[in-house]
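Single-structure report; data block below.
For this view, one protein chain was removed and the others were kept in their places.
Which chain is which? They are A and B, in the order written, and residues in each are numbered from 1.
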Amino acid sequence: MSDLSENILPATQNRTLSQRLTWLVDHLKREWQIYVMLLPVIIWFIVFLYKPMYGLQVAFKDYSIFRGVAGSPWIGFEHFETLIYSDQFGRALRNTFMISMLSLCFGFPVPIFLALMFNEITHHVFKRTAQTIVYLPHFISTVIIAGIVITAFSPSAGIVNMVLGWFGVEPIYFLIKPEWFRPIFIGSGIWQEAGFSSIVFLAAIAGVNPSLYESAVIDGASRWQMMWKITLPSILPTIIIMLIIRIGNLLEVGFELIILLYQPATFETADVINTFIYRQGIQGAQYDLAAAAGLFNAVIAFILVMTANTIARRYSNTSLW
Amino acid sequence: MANMNLYSRGDKVFVRLNMVLITVFALLTLYPFIYIAAVSFSNGSAAAAGTVFWRPIGLTISAYDYVISEPLFWSSYKNTFIYTFGGTFVSMLIIVPGAYALSKPQLLGRRYFNLFVAFTMWFNAGLIPFFLNMRDLGLMDSYFGLIIAFACNAFNIILLRNFFEAIPKSFEEAARMDGANEFQVLWKVYLPLSKPALATIILFCMVARWNGFFWAMVLLKDEQKIPVQVYLRQVIATLSDDEEFGQSLLNQGYSVETVTAAIMVCSIIPVLIFYPFIQKYFNKGIMLGGVKE
Partner (left out) sequence: MRKSTILAAALLSTSMTAPAFADGHLRIVDEPVEFTVHLHNKRYHYDSNWPVEQKARQDTNVHLIGATFGTNTPSSQEAHNLMLASGDIPHIVGGDKIKDMVNEYGPQGAFVPLNDLIAEHAPNIKAFFDKYPEKMAAVSSFDGNLYYIPYLPDGKYGRAYWMRRDWLDAVGMDVPSDVNELYEVLTAFRNQDPNGNGLKDEVPFFARQWPEVLRLVTLWGGRSSGSDTYHDFLIDDGRIAHGYAGEGYREGIKNIHKWYEEGLIDAEVFTRGSSAREFLLSENLGGMTHDWFASTSGYNPKLKDKIPGFNLEVIVPPASISGKRIAEHRRIPVKPDGWAISHTNPDPVTTIKYFDYYFTEEGRRAANFGIEGTHYDMVDGKPIFKKEFMEAGPVNSQLYQVGSQVQRGYFQDFGYEIQWTNPSAVKGIELYDAGDYLIDQFLGVAFNEEEQGVYDKNWSQIRTYMLEKQQAWILGGGIEAEWDDYMATLDKMGFNDVLAAMQSAYDRQYGG
């Protein structure tokens, strides 16, 4: 590849220890600046994020705030058993995956398409105004968003039923019907976040070399073709990274919005892991149970991410690590 | 690139359809803001009854009156600026060199450093250990504490690293032939070429700080140091009706709904004002404006 490759650690199976050490010292003498630039980040992560990680033990303890982590007794996997052997946990897990997958299929592409569509707008003022507007719901609190959604779908005053009424359809009480919960929830999520999420892709598109477009125009390509053959491939690394991260968030599904929108009648499709835990922990600050659930989520998510990351590394040049 | 005469007929349909779809989406996403603006100018009873939809009912500025006359609002507003700008500045100081270093193929153990960073996106210590850590570091109740403790996150680092990796090596090689060291390469080559990426990360840092409230609530003791989002939550707590006693404020023309909406509007306005400044970096061709080689 480039001539910087001599700085990359070569295959060292046949070298002796002193040869490797010499190589290492030379490397550090040459590349010390990079390590200096890396140092603040590493120190920050150690001091603020890794140092407190002993707290993860709490998932395996009967945690008492008063006694502290060290003073609380071990109980092994008891919290995990409490979680997993609950009948309703299976349902919560299933719903979590279902909502996540649907959200991934429908929600993940929307910001990308939005960015691509913005890219095709030639009218400057329209483009800038629209771009500023679409991310606004991100700044509006979830409580307000939920209130708007509930009103919009209300059988008596809601706009959705009003429009349905024009087509002669009887009013539907959407929010107590399990079959409607997921579409409404995912739709609300897209509405709230798609605009803000498209910013990453806008930035990626802005980094594409314009001369690529110029040559394509000369070759007679249409805008549509240019979008598929130039823009999309150029932002593919960003898409892959965002996708991997998104897969890692498969078990996190907008807890606050679900609490505000769900009803016992829709628990069947709406109850997810985090809401299940929330109800479980209502009788007090059960940090240990919440920690166990968090760890459970984290381990599964991490396995998913590792898988996605390995696949990405094999088939493309982009990966999280 | 905007010579529409070169567009085929298919292209022109495509462009028009595009604009229609964007317009629809923009109207849908504009609605929540219009809604809270309307609520903020409405009479308290109407807001409590939920009869406000898109225009104010019982037009009044009593909510804004309440908000503006409270000195704590202004000090919290000032603090939000401090945390946002100060925080973003410190964040960039740490994140930019770090992401650059992580993007270099010659970094030994690069994969492990990346994993070290990414791991924290899923595994975190929990509320109480994080809190105790802050206490042990002596960072409670201080501007510096809040700024430094939330300076980095893995997502931003990975994103910036990804953008850096996309910059063609030819630019760097050209600079090296002129004898540049790593700091100079970063400063003179990468940064000018990464304007959209930097704009994005700066935006994300600023938005996170602007909206953040949880740790500010917990770590700050002095009420003069709280940001506006914390003030908002305190107002909600103070104004919400005591169920049992039923002494409501509806007689004063404002209600917890209208005051909350007014504070929210006040916190969104600066975003609307500042965003266009960042927006121009999302235009194409910025890269060419950088290094000429």
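As a working rule, a residue touches a chain if its C-beta (ideal position, glycine included) is under 8 Å from a C-beta of that chain, and two chains touch if they have at least 3 such contacts.
This one's a predicted model, so the numbers in the text were calculated from it and none came from an experiment.
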> For the chain omitted from this view, which of the shown chains does it touch?
Replying inline: A, B
>> For the chain left out of this view, which of A:Q88, A:S215 or A:T307 touches it?
In response: A:Q88
>> Among B:R135, B:K169 or B:K280, exactly one should touch the missing chain; which is it?
In response: B:R135
>> What does the interface between chain A and the hidden chain look like in terms of residue numbers?
In response: 64-68, 82, 86-88, 147, 150, 154-156, 173, 175-176, 263-265, 267-268, 271, 279-280, 282-285, 287
> If the missing chain were put back, which residues of chain B would it touch?
Replying inline: 45, 48-51, 128, 131-132, 135, 216-218, 220-221, 223, 226, 230, 233-234, 236-238, 241-250
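Here is the rule we go by: only the chains that are shown with their structure count from here on.
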> Between chain A and chain B, what is the separation of their C-alpha centroids in Å?
Replying inline: 17
>> Help me check something: in the complex, which residues belonging to chain A touch chain B?
In response: 2-5, 7-9, 27, 31, 33-35, 37-38, 40-42, 44-45, 47-56, 58, 65, 69, 114, 117-123, 126, 128-141, 144-145, 147-148, 151, 191, 194-196, 199-200, 202-210, 213-214, 217, 222-224, 237-238, 241, 245, 248, 287, 290-291, 294-295, 297-298, 301-302, 305, 318, 320-321
> For chain B, which residues count as touching chain A in their complex?
Replying inline: 1-2, 4, 6-8, 10-11, 14-15, 18-19, 21-23, 25-26, 28-33, 35-36, 50, 93-95, 97-98, 100-102, 104-108, 111-130, 132-133, 137, 149, 151-152, 155, 157-159, 162-163, 165-166, 169, 173, 181-183, 186, 194-197, 199-200, 203, 207, 211, 264, 267-268, 271-272, 275-276, 279, 281-288
